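Shown here: the complex without one of its protein chains, the others still in place.
Presenting chain A:
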Amino acid sequence: MTTHQDPAVRAAAGSVPAEPHAAVAPPAGPADAGRHNGPAPALDWADGVDTVQRAAGTGDELQPYAELGLRDDEYDRIRHILGRRPTQAELAMYSIMWSEHCSYKSSKVHLRQFGEKAPPSDRLLAGIGENAGVVRVSDTLAVTFKVESHNHPSFVEPYQGAATGVGGIVRDILAMGARPVAVMDPLRFGAADHPDTARVLPGVVAGVGGYGNCLGLPNIGGELVFDPCYQGNPLLNALCLGVLPVDRLQKKDAAGPGNIVVLLGAKTGRDGIGGVSVLASATFDEGSEKRRPSVQVGDPFIEKLLIEACLELYDAELVVGIQDLGGAGLTCALTETAASAGTGMRVWLERVPLREPSMEPHEILASESQERMLLVVTPEKLEAVLKTAEKWGVLATAIGEVTAPAPDGRPGRLLVTWNDHVVVDVPPGSLVDDGPVYARPMREPADLILLQADRAETLPRPSNPEALRETLLRMIASPNLADKTWVTEQYDRYVLGNTVLAQPEDSGVIRIDEQSGLGVALSVDGNGRYARLDPYQGTKLALAEAYRNVAVTGAKPIAVTNCLNFGSPEDPGVMWQFAEAVRGLADGCLELGIPVTGGNVSFYNQTGAAAIHPTPVVGVLGVLDNVADRVPMGFVPRTGGDHDQLFLLGDTHVELSGSEWAWVTHEHLGGMPPQVDLGRERQLAELMAEAARVGHLSSAHDLSDGGLAQSLVESCLRRGVGARVGVPERFADGSLPFVFLYSESAGRVLVSVPRGHEKAFTALCTERGVPWEQIGVTDPTSDALDVHGQFRIGLDELRAVHTATLPRLFGGSEAAQVQVEAARTGTTTIAPATAGQPVDVPEREQPADADDPAGEAVAAPATAAPVSGGPVSGGPETRAATAAGPDASAGSAPAPAAPAGSAPTSDAASGADTASAAGGHDVDVPTAGSTPQAGADDAAASGTGDGGGQRPTPDQR
């Protein structure tokens, strides 16, 4: 095919504006005499087309702009720009390009901070405003990554909504010139046991898997979070990572007048019409199910071919510019590529291959049919482009050509004809850059003060070993902390053969250069509860967690992406949350010294008046010079009685507000989220990178939801290696052992260190200013997690309880049944698999426990010590002694007490301090923290050899 012929221009000279670059803003009005000659409007209408010419002559005609989501003033503005009423096609284009989803009209004024506060980076090859940020990771290689939402479609039609969410972000990455190499999927659903969750979740998971698996992209991580706030608005965020040679970076500019515009990929159908304007930019109501036709339908097979075809085109240098077609379809691609280059474009719409021949121009322009890319190629390379497309069996059609800017230098115009009728004649920049921008009213939600005052630190806590044991089993079975294998084994994590780490590890790690071992680590994290309590801190906490998750693998964090999921921007409370979140992320990135490279905003995540928790999801990317140095999360099996030392890095405060425990046990959300110290996070990251590089670490696992207890269980179960842990002396009394295990203080990591590395490692911690404390040892021969003086639980029981929840909720397989059986028979205690709904049961009756005949004697700690014949031989010693010695034989127990005078109260600790003073429960404020050096100083002072990093004694009340 060819585009050099111009039948439209030849045949329809009378209907084409004589001066396409004429002034764009004469007074709005019905008449433009110069354009009103030619065929009568009635004739055009008889053809079923609303032409520019007809529009100019029928200015009073009523148009359904409100139904398309445009406000009165926005519509007036379109008329002003065009100097007439828009045609039906133009109206459709403006309505989608000026929708919240495409124009960022409510968020723009805030998002500027990402640029203004960006730390300098010489790695950034493409940043915000491009399809995805591109970061240089070596002299020759760059990576690109971005996370995007597809929330609304995934609620309406879970499988296709999720599938096309993956497809869309993959094309963004492809458009940068990169080969997509991995995906991740942060997912959020309503209550795990809600019937509609059982409808949405399996469909979403199957959609993410169905598309990603068929594309051949390993799924290396994500999130699975349940909270009632997402009941009517589940969140499907999808991240894609791509790799490219630095010199293969592609642009989206439709540069070079005379160049050909080629549509590559699938045929255009009626799917997804109005997706962005009708779906993504309005809140849900009772008619939502009727919107199913607005959800796109994906075909991953076509996308796979599209990927291979595009990569071949890039390598042969056949492409001048490229843009993916996603939300807003052809409209967005045509206007963005032209606006980006300042050129104009001439498009023959009837050349677009259609799935349904009856489609009208505005439908073709608005269609969100998947698996399409727009290419700009030079005329002499068109044949080669078409040939490559044919090799891969992908449709390629020349649909237009680039036209020159106006002689006076002003940008060109986008002129679209359909069977010789001019249906669109607009300045492309007016759709892309001149959309409305709103500084929407903001107001702190009225309930926030009360919410923040209702602190979880005052809630009743488990304060004896039996209750603690029961709490642990209930927590690891709760939906947010339970094993996610039911979901993740529906995803291919092996394809492409470069997956070094994947879920449930803290980060996904992908090798990008087989020769050098160069690789990247990626993590995505968010915590809607924290953000609800304090959107500024909550967003920093999300950033800190993702950053830490990358760091614990040994990678150096270098770049940030984000997906900001919020309610309606028309609600001042939501807008305030959004502004605070953006400010938190921008400030946080500045403090950490890593730039935001791109992201996505999803508003209107609310049903009726109820918005979701503000849910900023933050993705952090790090670099590993050699992926062989990566540190996994699981304790390592050892033979011959050998074991590793366990260290807890960072400070533990009494921080329970917003915690998973408060939610699971008390259905409580209130108080202030944990303190976040990004300077400390940075020190920690530098420490982890160095320790990984020199081989000090056999495992490292971030502490976050569910605190230390959750991390211990996960590290034990990962490779089936037990551990013995001692509760430090200052956490010995009352409910403090619980605080030690379940506080969600940020900036903490659980590491295991092989024999012989302890001194060097702790010296390094001290040097880097990171507090450390030895808390126990791995116990490869025990097959149990033993928290000394508290409980001892076999790994089989932990595993059975931990893995049974999702299969029980979402149906399962034969294997799941086996696991449930194991849970039922493997323990006579309180496996939630037998109990129905663990979430709703705050404190159970103390069950009989075969392992612990003294179970009822909760008031006497001594009698609650394990007597089950495990490796701990201490028995019922005094608490002070037992707590100190998880491994007497190794001579590495934490010192029983810290020296006096070493209990300065750090700022961070004082926050917790003040908070819990009001608590009135049986607690406790460990004024941990102190200065970074304190741990080391104490260790030296107390003379406990290699184990010593003891910290100050808590201030008992």
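Annotations for the structure displayed:
To be clear about the criterion, a contact is a pair of C-beta atoms (placed from the backbone, for glycine too) under 8 Å apart; a residue touches a chain by one contact, two chains touch by 3 or more; residues count from 1.
What we mean here is this: contacts and distances are computed from a predicted model.
Per UniProt, the protein behind the absent chain is "Phosphoribosylformylglycinamidine synthase subunit PurQ"; the candidates were "Phosphoribosylformylglycinamidine synthase subunit PurQ", "Spermidine/putrescine ABC transporter permease", "RNA polymerase sigma factor" or "Nitrous oxide reductase maturation transmembrane protein NosY".
The missing chain, though absent from the display, is touched by one residue of A:Pro86, A:Gly133, A:Gly190 or A:Gly210; that residue is A:Gly210.
Of the listed residues A:Arg171, A:Arg469 or A:Arg493, the one in contact with the hidden chain in the full complex is A:Arg493.
The missing chain lies against chain A, touching residues 206, 209-210, 213-216, 299-302, 304-305, 392-393, 485, 488-500, 511, 514, 627-628, 812-815, 818.
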